[in-house]
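Note that one protein chain is taken out, while the other chains of the complex remain in position.
We call the chains A and B, going by the order they appear; numbering starts again at 1 in every chain.
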Amino acid sequence: MTQPSPSFLKAVFAIARKDLAAEFRSRELLSAMLVFSMLVILIFNFALELDVKVRQSVTAGVLWTTFAFAGTLGLNRSMAVEKDRGCMDGLLLAPVDRSAIFFGKAVSNLAFMLLVEAIVVPLYAMLYNETRIFQWEFIGVLLLGSIGYIAVGTLLSAMSVQTRTRDVLLPILLFPVAVPVLLASVKASGGIVAGLPLEEILTPLNLLIVYDVVFLAVSYMVFDFVVEE
Amino acid sequence: MQQKPIFLTILDVLSIIGLGVATYFALVYAPTEAVMGNVQRVFYFHVGTAWVALVGFVLAAVSGILYLVTKDMKWDRFELAAVEVSTMFFFITIVLGSIWARPAWNTWWTWDPRLTTAAVTELIYIAYFMLRAGIEDPEKRARFGAVYTLLGGISAPITFMVIRLFRTIHPVVIGNASAAAQGGFDMTPNMLTAMFIALGAFTIIFIDLMWHRIRIGALEEKVEHLKLKVSM
Partner (left out) sequence: MIEVKKLVKRFGLKTILKGVDFNVQPGEFVALLGPNGAGKTTFLRILASLSRPSLGSVKVAGYSLPNESANVRARLGVVSHLPLLYPDLTAEENLQFYARMYGITHHASRVTDVLNMVGLEPRRRDLVRTFSRGMQQRLAIGRAVLHDPEVVLFDEPYTGLDQDASEMLDEVLRSVAAKGRTVVMTSHDLARAEDLATRFDVLSRGVIAASGTRDDFKNSNLLDFYRKALEA
């Protein structure tokens, strides 16, 4: 008797689709991430006194710090949903390679992060009259940076959710390992906002790509060790 | 109880002697550096501790991989020992560096690539201890620890490359210094000797401490075993 089993990609998209469907109904995660992002920017506004001159140099830093903080919020929540009602077991019971679970969760986490960015970036541009944000290169850096951050974040959230300290632990585990992706993103997007030619931001861009490829591959290889018992 | 191996005792003695000799070479034998004066002497221990700490972090990542492949708890003990000893040595490296930086750069700390990478690396391994503390099951602790040392081991060099894009003033004593570096110096043969003595001494001390820590780890496990037997 042969049993059907889904293709890897179908399982990945089934998980991502399920997460998006649940989120568009409850909107718990996105609204939390968005409100939090706005609060962080508000605090930065007064803490750094974001006048025209300061903004030049810190726009990229402010945005990436905001996304990093908001990102941990989403990553924690997204994995807690699986853990709390035993759904992770449900996923692990499916007859697919377990790394499909990693990629499925990573795709939905990335979708949430990009959605938040898609709202926060134009809002920031409007608030501070910073139209240089709207460049293809800037959007490309947002995408590359988010991919790397979410790849490590998804792996580490699957770990932290199984520990006693849970939510508190994720940023502590994630931030030091994600330093390269955050700094390279800041450097690259800062360069774009400052109007530097593409050659000058090529090095951080390359490092971003290296980080993304390496950490996607490593996460893929070690995810099994994180979910097995 | 297992007898302490005789070679470990020998190594203990060698460590103490090595530390003494290295101290002598750093403080007395090596000539006083012309520009910076006596403060330059922390350099020998700075390089010595940094060397063993970095070797230890690489060993930790390697034993992490070995644990994931073999699932043998001895690699977990090895990894934990390497991280513990190296984190301590790296902390000493940073403190010694600061002592030197105060007169040389006129500041205790600066966000230079090496310093920043050192700080981030130290934070990675502190996070490692927090991760381990949050897990009850020893096998899960070992697996997660191995995965995290692996991630840390890969991310630290990339951190260094990224931060180098910002700027540097740290001197490159071995190899070519960049134009912006401050506090560099040319080493005389006597200085080189003192440095290699320090490297050798700290290597012996590192092996000695690692051995002790692994042994304690094994004994800890034995105690847990016996406790469990008594309680049953």
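Quick notes on this structure:
Note that in this section contacts are C-beta pairs under 8 Å (C-beta built on N, C-alpha and C of every residue); 3 or more make two chains touch, one makes a residue touch a chain.
Computed from a predicted model, the values in this text were never measured in an experiment.
Take chain B: the residues that touch the chain left off the picture are 136-139, 221, 224-225, 228. For chain A, the residues touching the absent chain in the complete assembly are 1, 3-7, 10-11, 14-15, 17-18, 21-23, 25-26, 81, 85-87, 89-97, 228-229.
Keep this in mind: only the chains that are shown with their structure count from here on.
Residues 152, 155-156, 159-160, 162-166, 169, 172-173, 175-180, 183-184, 187, 203-204, 207, 210-211, 214-215, 218, 222, 225-226, 228-229 of chain A are the ones touching chain B in the complex.
Taken in their complex, chain B has these residues touching chain A: 68, 120-121, 123-124, 127, 130-131, 133-136, 140, 143-144, 146-148, 150-152, 154-155, 158-159, 161-163, 165-166.
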